[in-house]
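Here we show just some of the chains, and they stay where they sit in the whole.
Here the chain labels run A, B and C in written order, and each chain numbers its own residues starting at 1.
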Amino acid sequence: MKIPGLILKQMYTLGSLRNAADGVCFSLKNRLADATLTRLAEVSIDGSRVPIERLSLELPEGEVGASTIGPHNVLPFPLSRVVRVKARVEPLAKGPHEIALAFDTTPFGALSFKVKDAIAEEKEQRTTVPYDKENNYSPEIVRQRQQFVEQYSGVQLQHLNRYSFDPEATKGNIENFTGVAQVPIGFAGPLRVNGEHAQGEFLIPLATTEGTLVASYNRGIKVLNLSGGVTSTVVGDSMQRAPVFVFGNARHGREFARWVDDNLAAIREQAESTSSVAKLIYVDKYLSNNLVFLRFNYSTGDAAGQNMVGRATFTACSWILDNAANIRRFYLESNFATDKKTSQINIMRTRGKRVTAEATVPRDVLLQHMRVDPETLHYHGAIANIGAFLSGANNNGAHSPNGITAMFIATGQDVANVAESSAGIVYTEVNADGSLYLSFTVPSLIVATHGGGTALATQRECLEILGCRGKGKVNKLAEIVAAVVLAGEISLASAISSLDWVSSHEQYGRNR
Amino acid sequence: MKIPGLILKQMYTLGSLRNAADGVCFSLKNRLADATLTRLAEVSIDGSRVPIERLSLELPEGEVGASTIGPHNVLPFPLSRVVRVKARVEPLAKGPHEIALAFDTTPFGALSFKVKDAIAEEKEQRTTVPYDKENNYSPEIVRQRQQFVEQYSGVQLQHLNRYSFDPEATKGNIENFTGVAQVPIGFAGPLRVNGEHAQGEFLIPLATTEGTLVASYNRGIKVLNLSGGVTSTVVGDSMQRAPVFVFGNARHGREFARWVDDNLAAIREQAESTSSVAKLIYVDKYLSNNLVFLRFNYSTGDAAGQNMVGRATFTACSWILDNAANIRRFYLESNFATDKKTSQINIMRTRGKRVTAEATVPRDVLLQHMRVDPETLHYHGAIANIGAFLSGANNNGAHSPNGITAMFIATGQDVANVAESSAGIVYTEVNADGSLYLSFTVPSLIVATHGGGTALATQRECLEILGCRGKGKVNKLAEIVAAVVLAGEISLASAISSLDWVSSHEQYGRNR
Amino acid sequence: MKIPGLILKQMYTLGSLRNAADGVCFSLKNRLADATLTRLAEVSIDGSRVPIERLSLELPEGEVGASTIGPHNVLPFPLSRVVRVKARVEPLAKGPHEIALAFDTTPFGALSFKVKDAIAEEKEQRTTVPYDKENNYSPEIVRQRQQFVEQYSGVQLQHLNRYSFDPEATKGNIENFTGVAQVPIGFAGPLRVNGEHAQGEFLIPLATTEGTLVASYNRGIKVLNLSGGVTSTVVGDSMQRAPVFVFGNARHGREFARWVDDNLAAIREQAESTSSVAKLIYVDKYLSNNLVFLRFNYSTGDAAGQNMVGRATFTACSWILDNAANIRRFYLESNFATDKKTSQINIMRTRGKRVTAEATVPRDVLLQHMRVDPETLHYHGAIANIGAFLSGANNNGAHSPNGITAMFIATGQDVANVAESSAGIVYTEVNADGSLYLSFTVPSLIVATHGGGTALATQRECLEILGCRGKGKVNKLAEIVAAVVLAGEISLASAISSLDWVSSHEQYGRNR
């Protein structure tokens, strides 16, 4: 089994070169595939070979002399393992050094490569936020950080340090936990949702600091409830990771794309081996120049799934790198995912959930409660479409990110996904009976009811209030969010069309 | 002074028709310009004239018989005033009714118009969140709402109802305040910023629930500090409101656009009359079909300014509607602003602050701390550019919205503006000495240090920690945010280029 | 077999109502599916029934009394047939009239529907271009048109009426043929192309009126030839038609999308029944609001195929309309194709051919012939990428449409497809040996070597000169066009980077 240079270099990383008390150390990490080390053939530093008896390997189970490794004393070297190599030689000078390495493995045979690493300058004494390697979430270290912030900034913390939960709970959600942002929550609704998963009336928690937002959504909710509620439907679902492969020419790229099709079953097996949840739905292939962008599309259960699909795609790509021909370079991300960005591809082909909320608003309800007739609202919509087309906007509606953001903060979503979730398509018809058909599609709504911030204190409570905590609830949450969006649309669109829009801000005033 | 029908209808709104104890009532609101009422000539309901002696007006200072109004007893009718009209006639049936109205005014002369309104159905008994018209922020009403939420949802609140401030403080920031979302804050840094306003090292509060985010930014900050810090510059500043005017044809639209140019001084005077802060910088005119979109660009001091420019533009448009010819319809918003959306126009022509952060990273620093050389990072950037171009993304960088969102939540910004603020342009050069020039422009960063949520408890503390609280600080905050973005870019871009990227997630784990 | 109202109305069209000498006539056209008429049950005009014996049908084989039709004398009514119905009643007044119709069919059973049509005003005497219904391409009618143009405009034709072929040859290519535009052709090259289909050196015919264009491409060709020629590869191929289906709600739309997947084999059979060439590759489904956009992707042999896929999709949709549930409205086109437009979807997912041209230009060749080094050209490319990103351009290259348009005119392509074909992606790398890797992808190049204008006189000659006339040659042509594009890119990009750019225009001058 031949290992091309590219893959080899990506397979093992050599680094962390430093002078230790009894020699020079560096680490060797297996990054792409399980292997077994059957001999450490050579280590040279700056061209000078280190005698084999001066080499040892630091393993979790203790230090092993390099010379003891052999066909009858093999060293398992699974994916992700880091082996620390120590060479009992003179300390190295500061600056870069070249390390050459040769070893035998199963199943990859004899491998050798060279890399450069450097002995770092003495660490300068940097001021940093206090950090405890052992337990960075204990009351003590949190208090130390609060004190550090107070001393550094001269600001006496009175609020940021007030929270109602054990900091330990934030492990995996944040590093250097020091306190909380207290974001006001107001409730709107109850809103009637006629979903496939969300059925009934829901109290809507909105975390925001923008005056009139809750009131505006509440106005819309009133109108939608009087219209029989919102029909909300998840029509699409996929989460992506998009690696890029670089070839010597476009023809190699085209062959690779075909190879991917032919080997999709194996690729799927690899991808799905990393999680019991992530399922690979399909892989899009975008060819340009000597580049092939693969866009892996997964379903990810109740999690938003960005990390899950990252791992899955990485594993699939490791297999691809092992098996496909002609790949020159590879990156796990290529701006084709497009994580934390809005994009035409997300609008067209979904990221997260694609959800549509719909309602038919009786003419009288609209007139009485919003002071606007369906024709005017529809007419303004056509003009706003031209505005969105000319300005190159990612949303032809009024303000869907307002409701989405407020719900994201309240329910522990990754709020930066507002970037993707801000896209939207509004569409209206005036029916023959004079009523208004109003619908809104959020093409890339990224929500979770499991993982991320959903288990945190207030966030979990909000999910519970919505009946959306935990497994099997993500589509329900998506339906509710889209329904809330629709309430905001009818509210602001009516205000614009009826000219009430500024006055509502005036009435409630602004915090100064 | 002739008042065309269009403007008249927009000038006065008639509504709130209902049967009161002693007659039929409706309200008349002045929405566009100060006037004086010199005679109420006629009120007819469904074609039947109401005798003048049966009409009275309810004013703040008491009820006035309609017949007493006359040239010698005029009724001031300033902008925004609501006058309640009562007609002592038989109660009206449910459903729509037509009301005709004629009156004399100064300076507009004799005016008359007809509108339809309806007697609403008896209010159905809706379940709603408890609301206190007098004081909706008192401890009592907040407690009532908490109990309502608990009863409605069956969820015992233990965290959402824990906050460290007086709910009264949220007036103007939220309606139906019930509690808070507690969003974990971790600190990164200190980060050295070489701005024009932000000079020195800053502790960065990041409110997030996404594991590895703080760690990732911290890694970038370390590298940037070792590179001498971040040069951060605000290169543009404007906030928009974009009304649309509909004409009978394109030629009228073109004449109007010229008229706007010719009358810019007067338009500016009107716009700036509404605030001591908002300054009208320029007005873009976009013509399409029979539509003219005006995009008003303002500077708004330390506020984000969306409401401020809404009021200013509304007032300017009132004057325009009074003075310009041929306008058939008018809406204060047109999807050209483009509020809460990302758009090509924002990317090109700025919304909020346009900020560029720059650093030159020495080759060794990048190699030692990020395990990637400048060439590889630059090379991947070129490929990611193709990815962004093909996918139609609004950002060719790695993940700027992560840092922006975390700072927005921490510092009380309008987080829904992540929609606009998610756009970004990264650009790199490898210098002759092997170092990396890295820069990132956020073309539409919407930040404030005054107004909105900036005065709330934890939010204010975070602004104080940054030294960005209050007036004259908004550019400083913008510079810091952009500098933080740059830290995130170097961190993730390096991770992708060096393939470390997934492993950092693995190491810190995810909350489940 | 139940026929819903929607499909019925689309199945038969009633029209062309007029007063004839001996009664009132109108036509009935079968538009969706083969049927057999077994009885004409009723014809009413304006509510008044026409006695069956006063009705007759005009068929190609003569007039038939309506009463003669019956189970034993059925009337075949295949797709596209037009049956003329005559009712021997009094002439109708001008203006609209309602016609009701009921008849029995196999296999659709009893059908009935009402439509309105109008007796038109007397045809006003319009001046129109002379037209001969029998033979509109004869020398006589062409001459008449030339004379008409001369008389109408007062311009004596001396050139437009000079052409070297029989006008008959333009049948199917143009209506009202009157003469030709003589567009100058210059030759560039020969250009060495290393394609899979185009192998060798090709003389390039360029039809243009823009000075310096041929010279500029020639300069690029020289450089590319010295670099060993251009590697050109067709990496994608599909032509689209994109109908839209309107549903009562999003859920019906989602069910329909699944139904399409489940019935793809049958849909393909229908689509491919219309041509021996068109093959349905895949169908993309885009859901938004209550709409489902289907994007049918075909391979179309040597034809560009827009009409071929229109027919195929129409037939497939007829079957879909007959078989799928809940469709409310249907249109054969929806701006998702996107014919004669540039679009992100075309850039991503191909329209016509997706072709990449590549070359590696030795450093010395570039320096000596273009006076620019690879680094500068690469550097400018990175800046031009930012320019394209900010301006929202569909092409990050220099001027690919120049060469494409000149070849399109010369070789009889549908030149309006420059809209789609104008998109492009340029990508460069500086190799370790200092040479320049340059590649250009045209993601939606629409070319044909069969059909359209390819058989016309000069157009065919140009195709023959390229060795691209007729069947099996379309990929060869696509490769050559892309190779020519690359020549133009290296030429103009070098000129910009070396600042020679304006001077070449100056030197060759402009026609005035």
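Just so we're on the same page, a contact is a pair of C-beta atoms (placed from the backbone, for glycine too) under 8 Å apart; a residue touches a chain by one contact, two chains touch by 3 or more.
A quick note: this is a predicted structure, and the numbers were derived from the prediction, not measured.
A.B. asks: Copy number for the full complex, please, knowing 3 are shown in place.
C.D. replies: For the whole complex in this structure, the answer is 4 copies.
To be clear about the criterion, only the chains that are shown with their structure count from here on.
A.B. asks: Between 0 and 180 degrees, and as a multiple of 5, what angle does the rotation take that fits chain A onto chain B by Cα atoms?
C.D. replies: Value: 180 degrees, nearest 5.
A.B. asks: So how far apart, in whole Å, are chain B and chain C when each is placed at the average of its C-alpha atoms?
C.D. replies: 45
A.B. asks: Show the residues in chain C shared as contacts by 2 or more other chains, in ascending order.
C.D. replies: Residues 344, 348, 392, 425, 427 of chain C touch two or more partner chains.
A.B. asks: For a test of understanding, state which residues of chain C touch chain B in their complex under the given definition.
C.D. replies: 344, 347-348, 379, 382, 385-386, 388-392, 396, 425, 427, 429
A.B. asks: Applying the document's contact rule, which stretches of chain A touch chain C when the two form their complex?
C.D. replies: Residues of chain A touching chain C: 196, 231, 233, 235-236, 249-251, 253-254, 257, 286-291, 344-345, 348, 354, 356, 358, 392, 425-427, 437, 439-441, 443.
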